[in-house]
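Quick one: the structure is below, questions incoming.
The complex appears here without one of its protein chains, the remainder shown in place.
Letters A and B mark the chains in the order given here, with residues in each chain numbered from 1 onward.
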Amino acid sequence: MYGLVIATRPSRASLNESVAKAVLLSACIVVVAAMGALLFYLAIEGTRLIFADHINPFVFLFHTTFDPDSREPGAFVFIAGSIFVTLFAICVGGPFGVAVGIFFSELAPPRVSALIKPAIEVLVGIPSVVYGWLGLTLLAPLVRTYLGSQTGFGLLTAGVVLSVMILPTVISLSEDALAAVQTPLKEGSMALGATRWQTIYRVILPAARSGLTVAVILGIARAIGEALAVQMVIGNSAVLPRGLLNPTATLTTEIVTDMGSAQPGTILQHALFSMAFLLLLIAMALIVFVRVALRRQV
Amino acid sequence: MTAAAHPARFRTSQSIAAQRRFADRLATVILWGCALAIVVLLAFFVGYILYLGLPTISWHFLTAPPSEVEAGGGIGPEIFNSFYILILTLIFTVPTAMAAGIFLQEYARPGVFTTTVQFCAESLATIPSIVMGLFGLIVFVSLLRWHFSAIGGALTLTILNLPALMRVTQEALSSVPNAFREGSMALGATRWQTIVRVVLPSAIPPLTTGVILIAGRIFGETAALIYTAGVSVSPGKSAFDWGLFHPAETLSVHLWYTHSEGLIPDGAQVGNGTALVLLVVVLLFNFSARILGRWLSRRLTGA
Partner (left out) sequence: MISASPTERTSQSSKLRVEDLNVYYGDFHAIKHANLVVPENIVTALIGPSGCGKSTFIRALNRMHDLTPGVRVEGTVVLDETNIYEADLDPVTLRHRIGMVFQRPNPFPKSIYENVVYGPKIHGLRSRKSLLEIAERSLRNAALWDEVKDRLHQSALGLSGGQQQRLCIARVLAVEPEVILMDEPASALDPIATSKIEDLIGELKKTYTVVIVTHSMQQAARISDYTAFFLLGDLVEVGKTSDIFTKPKDKRTEDYITGRYG
């Protein structure tokens, strides 16, 4: 009897094993399929502008007039707008985020970390519409009053809101990158009589370069993809901004603004899908950059 | 004597030493300042939202249906819809993401398949949520003809949040020491038995914390829902609309909608109140994640 029990157990266990493995594997396939479907459908809808409406992609990418009704869906203003706000956010939020990352990995006493880290998690959790609302009710009036902008909406307001929104991404990734620099390197530098700042600046930051690059790239990804917070404060006018205080629009804000009123099958709707497809390609390109940066590290 | 033995020795001049010390202190002050600025910023945000929103909050506001044109509408159905879509999303996301995470962490060997899955997950994690919303619009709203629906919104959010939860799962599993696995396998347990009986139980605290934090993010998600779950709620007296295929505007979508498309005269007050409710719920998620995670790990390791 006993011998039989022992003998039957492995076969049942190994059956369970293969069933379990198949179920787990299929979950991975769901992930791949989701990405595949996303790429497929957005590629189809995103290229109708070219293949169904016979619009020259050059017009879409480089024309500054967005007038789909007269067959001129030039998205250059939105592309430029996306690039401007993203650059602004990364120039302001990037260094600030890296500085806080350095603080956590090199300076902060454990107790202070334990106090500040939860604050950063809350910043991650605050919904983007609430950031937009803060920009709308707090920042825009300030810009209006003190900087003499007419509405308070524009590149500057959107850029500042985005700078805050990318902070958590940049902070946590740069902290990880800096913490991965090994103690012996730091000690080697300190033992030669370097100050803490010299050690950070000359040894730790260069050694963490690829990880910091990743932090910045993913910060860019976060900024370029953000829609609502930006849409609520950028002013949404399809003109190239002449200055930081001028309203403009980005790829994401244009989709949000016009998708609701776009009739299926129109050039407007197709152009909006093309913008979404463009954003998808940008996101994937950024992921490829991340992979390249990480490979260089090894 | 020393000097004679080492004629070449150079020593830092006083002024350079002072410069270096100054640079070091300055950097220290700036770095501390940046970190404290974050805390001040957050405290200010929370305080400001409370200040704006508190006057709006009332039992009526929290339970009444929204109004399209007149003042005095509430956000009852929106609160329900936010939680409804959150729960639907978690029902789809948690098992799928955990299964995929377990496979990648415990079974997968480096190769084309693993790389493909990782790459797809990373791409999904980076795709803007508005793009994901348009994907939901194409597939769930148009192709499947579900129109704007709670389930379409939830499925869109599922795809959006799969990668984050996979990551949480993988990190939770990788925090379990290998010795546990070896100990179990050495007793003749299969890999699956080891995972279920040894690995998963010790990964529960970080998993719980991670799931709750992601739940907070799902709760606040907006861009992916506007064109999938819609910007309206079912007409009717009840705030509780369980219809999977009914349009289901959430709190965060409502906040955006009142601002940009809404016609109500008291849009600012409604927006302030909605922002406050959103923030409070997100803070609750954050605190409970922290407390529950700590409690679980104490119970699992202490007792």
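The definition used in the following text is that contacts are C-beta pairs under 8 Å (C-beta built on N, C-alpha and C of every residue); 3 or more make two chains touch, one makes a residue touch a chain.
Just so you know, these numbers come straight off a predicted model, no measurement behind them.
S.K.: Which chains here touch the chain that is missing from view?
M.R.: Contacts of the omitted chain with visible chains: A, B.
S.K.: Which residue from A:95, A:141 or A:188 sits in contact with the chain not drawn here?
M.R.: A:188
S.K.: For chain A, which positions touch the chain that isn't shown here?
M.R.: That gives, for chain A, the contact residues 109-110, 182, 184-195, 198, 202-203, 206-207.
S.K.: Which chain B residues would touch the chain omitted from the figure, given the whole complex?
M.R.: On the side of chain B, residues 1-2, 5-6, 8-13, 16-17, 19-21 touch the unshown chain.
Keep this in mind: only the chains that are shown with their structure count from here on.
S.K.: Please compute the C-alpha centroid of chain A, do the same for chain B, then give the distance between them in whole Å.
M.R.: Centres of chain A and chain B (C-alpha means) sit 14 Å apart.
S.K.: Would you tell me which residues of chain B are touching chain A in their complex?
M.R.: So the residues of chain B in touch with chain A come to 12, 20-21, 23-24, 27-28, 30-32, 34-35, 37-39, 41-42, 45, 48-49, 52, 95-100, 102-104, 107-108, 113, 116-117, 119-124, 126-132, 134-135, 137-139, 142, 159, 162-163, 166, 189-193, 195, 213, 216-217, 219-223, 226-227, 231, 252-253, 255-256, 259-261, 268, 271-272, 275, 278-279, 282-283, 285-286, 290.
S.K.: Chain B touches which residues of chain A in the complex?
M.R.: 13-14, 16-17, 20-21, 23-28, 30-32, 34-38, 41-42, 45, 96, 99-100, 102-104, 107-108, 112, 115-116, 118-130, 132-134, 136-138, 164, 167, 171, 193, 195-198, 200-201, 218, 221, 224-228, 231-232, 252, 255-257, 259-260, 264, 272-273, 276, 279-280, 283-284, 286-287, 290-291
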